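Of the protein chains in this complex, all but one are displayed in their positions.
First chain written, first letter: the chains are A, B and C, and each begins at residue 1.
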């Protein structure tokens, strides 16, 4: 079992969101942040780096947004603040989607972009499922 | 002149957002993130720490959100992605407001909460001005 | 296979460090950062929060240091900068150890501290193995 899930199960209070959905989002966005950090560096090592500039920028944004969303999701357990958390998840799903789209464009040439696109799509889907579970 | 402003002025491309407004937001949110990190630690040093738990949680969320907003704002210069950036700024303004409200409740007892509330209010206002400038 | 490992395998250049050891460190520190973020919030929900203050501070430090070490480790592939990376790993192993020690003190009372201590010990061990592999 992942640490995200174990920690949620050990939470001393009552969790206001569906715990497996929340844990799945935390895991998927953690993976996505790490994949995007690695993909940024992979892109910088490609000989056609000038064609990877948009991909690098989106990966950097995606890392930053997934990292802060994971941290904030880890604290939205008892008192869910939807004025903060809902737009943050919407923003996070949007960057996962934008980053996935750009990585998919390069996936046939660069295996690292194919893997990163997959991590972004999983991050996007998990985030949308969490948004749906909060409605 | 702040580094945020100097770096915007040295940008080699065209900036799609009003540069002084963008720089002011970057500066205010940088200050806010730092004040919230410090206030978290100040709260942990208070003898009535059990009454500061909500304040600590909000300060942690505010630090994380302001830090990622600063990073992403520093990359939204030429190609503004409003599906990502607008909800992120809304989320950031909301946490600055929530954190300011809670810090204001403790401001008469704890000088560090008074200072932190001020930093959060400035962060909120700058973020709302950037949102207005993007419309 | 983890994304950390897949991304290392897809790296377009030559990796200067032992790839499985590097991937294991990235994974263990990613888990550790997430466990510490969750444990901070769990501690804040405990009725004896005033006794958890040291644990909270160490978990916050451990999250910040593991997160930045993961990011920097993801970029230390071709040109290893030991003046930066060696002391960073030493600092990271030290905070993982300090945080584990404190969490172990609370492990018999709080399951979340037991799980977090385990994540910190794995983070510490992986970091020390990476340091050994770099010698």
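Quick note on the criterion: a contact is a pair of C-beta atoms (placed from the backbone, for glycine too) under 8 Å apart; a residue touches a chain by one contact, two chains touch by 3 or more.
For clarity, every value in this text was computed on a predicted model and none was experimentally measured.
Here one chain is not drawn; of B:34, B:83 or B:125, the residue touching it is B:34. Contact with the omitted chain, checked across C:55, C:71 or C:103, is made by C:71. Contact with the chain not shown here comes from a single listed residue; of A:44, A:107 or A:131, that residue is A:44.
The chain not shown here touches chain C at positions 54, 57, 60-61, 64-65, 67-68, 71-72, 75, 79, 81, 83-88, 90-91, 94-95, 98. On the side of chain B, the interface with the absent chain consists of residues 2-4, 6-8, 10-13, 26, 30-31, 34-35, 37-39, 41-42, 45-46, 63, 67, 70-71, 74-75, 77-78, 110-112, 114-116, 119, using the contact rule stated above. In the full complex, chain A makes contact with the omitted chain through residues 40-41, 44-45, 49-50, 53, 56-57, 60.
Note that only the chains that are shown with their structure count from here on.
Geometrically, the chain at the heart of the complex, using CA-atom means, is A. Distance between chain centres (mean CA atoms), chain B to chain C: 27 Å. For chain B, residues touching at least two other chains, in rising order: 57, 60.
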